[in-house]
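Let me begin by handing over the structure; questions about it come next.
One protein chain omitted, others in place.
So, subunit A:
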Amino acid sequence: MASNRSFEIGTGLFILLGFAALAFLATQTTRLAGFRAGETYSLKARFTNIGQLKERAPVKLAGVTIGSVRTITLDPRVLDAVVLLDVDRRFAEIPEDSSLSIYTSGLLGDQYVAVKPGGSPDFLADGDEFILTESSVQLEELIGKYLVGGNDGGKAAAE
C-alpha cells in the first residue's frame, strides 16, 4: 500500500503542475493579465462608420484601457452603427460632453475607441449615450480625396 500512496502523491503533483502551467500562461500571457473586467457600466454611441472596429476592442482614455466594446449593431431606421461600450466602474467620472473617436493603433494595427474627455461637471451614467462621435478614418477615402484634390493642391502651390 505504501507504493500506492506514492503513486497518488506523484499523480497529484502532476495534475497540480498542469494547472500551475495553465495559471502561469493565463496570468502572464493572455488578456486576463492586462485589463481585468471587474464591475462595468455600459455606455452607448452612434457612428456613421465604424471602419474595422470589432467586438471586444479596447476603449481607451488618454491611452489607458478603461473598457471594451461589447456589441456593434446597425440601427435599421437611422442606418447608424450603434456601439455598446463596457466601461470599468473605477472610471465612473467621464464628463458628459466627452467625444469618441475610432483610431487605429499603429499604421495597420487593430482599431480602438478613444475617449476625449470634455469639461462638463456632469458625468455620464449607466446607459447614457455619447453625443459627439467621430467616425473611423478610412485609408481608402483619404487616398481617394488626395488623388482627386491633388490637382488643386498643385495649382495652389504653384500660385
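Basically, a contact is a pair of C-beta atoms (placed from the backbone, for glycine too) under 8 Å apart; a residue touches a chain by one contact, two chains touch by 3 or more; residues count from 1.
Just so it is clear, contacts and distances are computed from a predicted model.
Trainee: Between "Intermembrane phospholipid transport system permease protein MlaE", "XRE family transcriptional regulator", "Quinol:cytochrome c oxidoreductase membrane protein" or "NADH dehydrogenase", choose the name on the UniProt record of the chain that's been left out.
Mentor: "Intermembrane phospholipid transport system permease protein MlaE"
Trainee: Spell out the interface residues on subunit A facing the chain that's missing from view.
Mentor: Residues 4, 7-8, 10-11, 13-15, 17-19, 21-22, 24-26, 28-34, 56, 110 of subunit A touch the chain that is not shown.
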